[in-house]
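Removed from the display is one protein chain of the complex; every other protein chain stays in position.
Then we have subunit A:
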Amino acid sequence: MRYNERELLSLARQPAEKAAEIRMSVPKKGSVLKKRLVKLVVNFLFYFRTDEAEPIGALLLEHCRITKEEENVFSISFIEEPERKYCFECASEQQCQEWVEALKRASYEFLRRSLIFYRNEIQKMTGKDPLEQYGISEEARFQLGTHQQ
């Protein structure tokens, strides 16, 4: 699949919501945990060899499942292939929890659900649509009920 790699590389260099050196393994036969620089930017998780400027890879965090595994460990898998897991071994249980929380909130779809929720709450309390003042109330992406899972 073609993609705009230059822009994605540029995104990987931007300020991250979260970044840390974490040991990581990919869902490939014989794959072992390796120390990587892991960086969360918008809904992408980039991972780098610790001394390199360009990421080895990127994961788009949509339709994925973040699972707390054993102590200090969490995994990312995608709903169409739940057995293929990217595993992450953190330095501490606290770091592990923080990453699980952050990654669960990292998808565009999660943001969208939050927006619909807030919009609905404000509308219930005030009788007015808070998106009207920004001129975006009719945008398809913000409609109540159209994006329920």
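What we mean here is this: contacts are C-beta pairs under 8 Å (C-beta built on N, C-alpha and C of every residue); 3 or more make two chains touch, one makes a residue touch a chain; residues count from 1.
We take it that contacts and distances are computed from a predicted model.
Only one of "Sesquipedalian", "thioredoxin-disulfide reductase (NADPH)", "AP complex subunit beta" or "RNA polymerase II transcription factor B subunit 3" fits the UniProt record of the hidden chain, and that name is "Sesquipedalian". On the side of subunit A, touch with the chain left out of the figure occurs at residues 1-11, 15-20, 42-43, 54-60, 62-64, 78-81, 95, 98, 102, 105, 108-109, 111-115, 117-119, 121-122, 125-128, 130-131, 133-136, 139-141, 146-147, 149.
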